[in-house]
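Chains shown are a subset, placed as in the full complex.
Should a chain be cited, it is by its letter among A, B and C, assigned in written order, with residues numbered from 1 in that chain.
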Amino acid sequence: MNINQRKVRMGMVGGSKDAFIGAVHRNAAALDQEIELVCGAFSSNPEKSKETGQSLYLPEERIYATWEEMITKESKLPEGERMDFVAIVTPNHLHFGPAKKALENGFHVMVDKPLCFTVEEAEELNELVEKTGLVFGLTHTYSGYPMIKEAREYVASGKLGKVRKIYVEYPQGWLSQPLEASDNKQASWRTDPGRSGKSGCIGDIGTHAAHLAEYVSGLPITSLSAQLNIVVPNRRLDDDGAILLKFGGDVTGVLMATQIAAGEENNLKVRVYGEKGGVEWNHADANTLWVKWLDKPAEKLRTGNDYLSKAAKANTRVPAGHPEGYLEAFANIYRNFAMAVRAQVSGNSFDDHTYDFPGVEDGLMGMKFIDRAVESSNEGGKWLEV
Amino acid sequence: MNINQRKVRMGMVGGSKDAFIGAVHRNAAALDQEIELVCGAFSSNPEKSKETGQSLYLPEERIYATWEEMITKESKLPEGERMDFVAIVTPNHLHFGPAKKALENGFHVMVDKPLCFTVEEAEELNELVEKTGLVFGLTHTYSGYPMIKEAREYVASGKLGKVRKIYVEYPQGWLSQPLEASDNKQASWRTDPGRSGKSGCIGDIGTHAAHLAEYVSGLPITSLSAQLNIVVPNRRLDDDGAILLKFGGDVTGVLMATQIAAGEENNLKVRVYGEKGGVEWNHADANTLWVKWLDKPAEKLRTGNDYLSKAAKANTRVPAGHPEGYLEAFANIYRNFAMAVRAQVSGNSFDDHTYDFPGVEDGLMGMKFIDRAVESSNEGGKWLEV
Amino acid sequence: MNINQRKVRMGMVGGSKDAFIGAVHRNAAALDQEIELVCGAFSSNPEKSKETGQSLYLPEERIYATWEEMITKESKLPEGERMDFVAIVTPNHLHFGPAKKALENGFHVMVDKPLCFTVEEAEELNELVEKTGLVFGLTHTYSGYPMIKEAREYVASGKLGKVRKIYVEYPQGWLSQPLEASDNKQASWRTDPGRSGKSGCIGDIGTHAAHLAEYVSGLPITSLSAQLNIVVPNRRLDDDGAILLKFGGDVTGVLMATQIAAGEENNLKVRVYGEKGGVEWNHADANTLWVKWLDKPAEKLRTGNDYLSKAAKANTRVPAGHPEGYLEAFANIYRNFAMAVRAQVSGNSFDDHTYDFPGVEDGLMGMKFIDRAVESSNEGGKWLEV
């Protein structure tokens, strides 16, 4: 059956029942009914993988003990049956292996951020994607929000004038206590250099903030001066940081990310100012985009309205006044990815601006950003090129 | 295969591609991967039904030309294959027929609100549900929001003291112009007495508001005095109304619903005050519940936090700070309905407080509410018992 | 000395140290340095009056034991020395006497709302003002806010189209407990029919709400149907009410006022909708006016900006982003009143639209509103003309 006459088939690596992000990926993929979960290797523990697969109503034979087994066996299934892409939702140190093998076996890939463990891995994946021509997605979720797309369009339109200043902040409070000393699985791997990588906070959420700043402003981060801190005693990776930024076009900015701001939930916020006005978006009020003007009243743009850009409208499902949230933003990335997979497989064209999603090059940028931020901080805030 | 080892199977009546609410039902049912759409009669126009079914990747033989055909043919399929329940998403005058036939053929039923066209139909359905013991759901969506459940728990806990005053308001602006004179499908049937019923605004959104007031306060509306208005010239049904309410326990309240408040989106808001404090919920900030106190600072409760009630937590998917929206509230109703169907079929027990959803009795109440509001308004605001 | 070369001189009736509103009047009068407090009869208790006057640094001879004494003696002082106007800040039953005597002795008058105790008193004062030509002010404070003036200008400009719907609400919680049973002076007189008048809540704050609805919409309330309640046991006057309204121009509205909404502070809110959009103002965010549109983003207008109307700008002191509050709104009424007094005395003209303030006719309207609301409620919500 033609890929345009059926759902796109997903196999999952990681995401057993007690992981948080696996279920998010599955919900997001399911929402628009364009993607079907057909198989998975949900845990390094085969028993756990089996239980998870069963709870998802998968047939026994498509629940695998390891991702190697999954990719190998699926690639031998007939084309009308085997998975189309692999979604990788493991801790950071386990992204590269399955991503590489999937690409080498002709499967498209979706990976949770950050892309992988080192800049070197990122560069290798980047080359492999280029070589294979396969579709590669990365879940920098926040760029999936319709009002973030509207912000991007606003800046790009020139209505605000030349960009002058960028602020992005991402305060969380959930690591205010040493949760990793207890059995908190999320805290445990995120503060472990062996599974998370060089950085904790900046790798986990700072990269989201950096991506968003670049996405909305349309400008690349060119250099940075970072101050990363370990605030909670005995923690092994940074749980807080502030970074002064320079962007292309002689624009400056500030990035603040922390996981020890006790009482904060997940308050990502981005502001981009131009000569005539600015845009502001807050995750806590995700269906709103503020457009502020030098000489007239601020405007409150809201999802679902006719006055929005094509990209904002194409990434919303419900009418104005009906809030969408995190899962819908995530689902936009999956749905757009599925559209790209359909287009790639069937050789059709695809409006990759309206239906965009982050890819391997965003992931490579993120890995470099982490690398330079850690180095700058280690050198007392030295300005480094990214 | 046991119903607990597979997804619950849904057949849909209505919801062709140009309807709004059909896609909402499908997204909501899909989100949690507990329900599978297996068939549908999506339009009174067989061609449209077919196109819709194909776009949803349904097999040809499960796309039906009429709901009668669907119910008849599905009931003849083997148990391991046929649909488990019917979701009815047609205009109001077409709820009763398929609901009745589905129940008579042993299918569980989910209906969009309001329940049906007349109080008489509502009473007949109510009896039929009681007689058959089948599961019946009604999409009063707003009661699916976790913070509405939290509000219900707060009031029920007695922490606010005895309830004293209830305000509920539902301002929309989308019918500020005579859209029904153009080819707006939504406006057209909603302002048509032949398809919508006795009331426009009060039937469409006033019933949501009334249901929410009762749901949060735990008190039934016992009498009312209504002022319904047709504001836009030549409209055939009320597009605005204000209703003074009496609830059980000698509590008074005010309900305001309008569709001509130009510039308002979908700003449902409910406030319940007791002797010591009050709760307030706004649809525009759906992940927040305000708890206000006479003698201490107001508290801002947010979804996803440990301090919430079991019911609020059980109806959320993502951690604090990750907003959920309208589709998730809708999905809660579907997921909880699916749990009830599984429990009914397998004879298991079911925590129908934590995983509650509106049913036929809520629908009957809603039909009576519409009926009395229209009558009171026609009699100059006479107080009538509900 | 010409009145334009000196401050306008105020004498105060009531407002001893333990009253709330007396200090508010004095702060408001002092703020803009156009008015000087020169004398007072601050309490029916001469000792208290003396203490209050001393704490205000008044000379002994200008602190009077009774308002009769004050008016009599001040009227005998030379023109260059005696007070220009009387500010009356006593409980409602003590407004009429000093107001009448002041007018009869040629003094201008400022009265706290509501105007007086009965409709008859109000009519007599109204005639007296007309006869004497003296300046009469009434502190319906909320009309002094610049963004309320902006709202009035917006509606009057026609930009919103014909007005269609008006909502005004005024929830407070401070009377949730029977404070009058303790020694709370504010609660005591406000719930006492002998000092407050026919109504409690509606007289105290419902009149503010009614005035504001008329002020912003430019439409008079023509009839009403009221439900007033005594919620706290043993209270003698209404502490809660909801009123359905009809305005001129076939516009309907709803007024909600309560003093038993536990946890609410002083959350006056007014919304006026026209064919193309609406305005909304909340006391809790008094420096903002929301203008909402059917077809474009809502605009957030803020005090101190160039884009505002002349009236809004003329009633603000500080630049955009510097909040003003209750005392500044109150001060606008006093400053504008002082301008009117100067103009009247010196025979100059005066822009009484830009520098407007409520007067005796607003007070008369308020007294009628109270009267009809109480009567309607007593007759089960009967519609009565105002």
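Just so we're on the same page, contacts are C-beta pairs under 8 Å (C-beta built on N, C-alpha and C of every residue); 3 or more make two chains touch, one makes a residue touch a chain.
Just so it is clear, the structure is predicted and the values come from calculations on it, not from any experiment.
Of the identical chains making up the complex in this file, 3 are positioned in the shown model, whereas the full set numbers 4.
Going forward, only the chains that are shown with their structure count from here on.
Here subunit A and subunit B face each other with the same set of residues for the most part; over half of the interface numbers are shared between them. Chain centres here are Cα averages; for subunit B and subunit C they lie 44 Å apart. Computed from the mean C-alpha positions, the centre of subunit A lies at a distance of 34 Å from the centre of subunit B. In subunit B, the residues that reach two or more other chains under the touch definition are 264. Of all residues in subunit C, only 160-161, 164-165, 167, 169, 171, 173, 176-177, 225, 227, 229, 231, 240, 242, 244, 252, 254, 256, 258, 260-264, 271, 273-278, 291-294, 298, 380-381, 383 touch subunit B in the complex they form.
The part of subunit C that touches subunit A in the complex is made up of residues 291, 295-302, 305-307.
By the touch criterion stated above, subunit B contacts subunit A in their complex at residues 5-7, 20, 23-24, 26-27, 30-33, 37, 54, 56-57, 172, 174, 264-267, 283-287, 302, 304, 317-328.
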